[in-house]
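Okay, here's the structure, questions in a sec.
The complex appears here without one of its protein chains, the remainder shown in place.
So, chain A:
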């Protein structure tokens, strides 16, 4: 077992020195071993998505260090870090290029971390491979390789984005509330595909979710964030026995507050 992700005491303040100043990350520490699939929960503004964005390098952190697969990536730009990361976003529009075809999107993902030259953007052999990968989704997309992604539904796009994230096996898969914008049935299907892709490729993954049930049902570890810190870390057997009631109780104990999100309670 080796460390796939190590976050050391990262801090991020948005809009420093203004009335909108917000301490988004207040000393986050987290280590993920290879093969760990951690679900991340917490109220609005707890720093869940911010942590994922910090790992992905969307902006530089104010202090602290981030290591992926042992390499210090703290100073690496977003597109350089992409070679190590698979990412799926909350908004299904974000993960794909809508004016390009399904196969072109997948071909772009297949070249993540490689230099892009004047070779053809997609080869015949690749096309066959993508057709096969798409058929495992059982969404009928294998016959629509040349369809523009813009014509697909949100769920189909998220499924394709998941495939794209795994074509080049990433050291770490970041799922940022990737089912939040979908209807419950589609969300369940996309979660199922996520589990399938993570286990088949033995991926290390972080999944942010608002849904406590999902956080409990998926993955082999759970962390809870509050006000820019990791306040709870449950793994192994403890996680298997976890219930929503336990989580709420734990949250109140650790934070001294009632869990803020109605959405989390109701779901």
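By definition in this document, contacts are C-beta pairs under 8 Å (C-beta built on N, C-alpha and C of every residue); 3 or more make two chains touch, one makes a residue touch a chain; residues count from 1.
Everything that follows uses one rule, which is that contacts and distances are computed from a predicted model.
*Asks:* Given that one chain of this complex has been left out, which of "Extracellular solute-binding protein", "D-allose transporter subunit", "Carbamoyl phosphate synthase small chain" or "3-ketoacyl-CoA thiolase @ Acetyl-CoA acetyltransferase" is its protein name according to UniProt?
*Replies:* The UniProt record for the chain left out of view names it "D-allose transporter subunit".
*Asks:* Looking at the whole complex, which of A:42, A:95, A:155 or A:219 touches the chain that is not displayed?
*Replies:* Residue touching the chain left out of view: A:95.
*Asks:* Hey, which of A:10, A:55, A:164 or A:223 is the one touching the hidden chain?
*Replies:* In the complete complex, the chain left out is touched by residue A:164.
*Asks:* Against the chain that's been left off, what residues of chain A make contact? List them.
*Replies:* Interface residues of chain A facing the absent chain: 56, 78-80, 82-83, 85, 87, 89, 93-100, 104, 107-109, 111-114, 116-122, 164.
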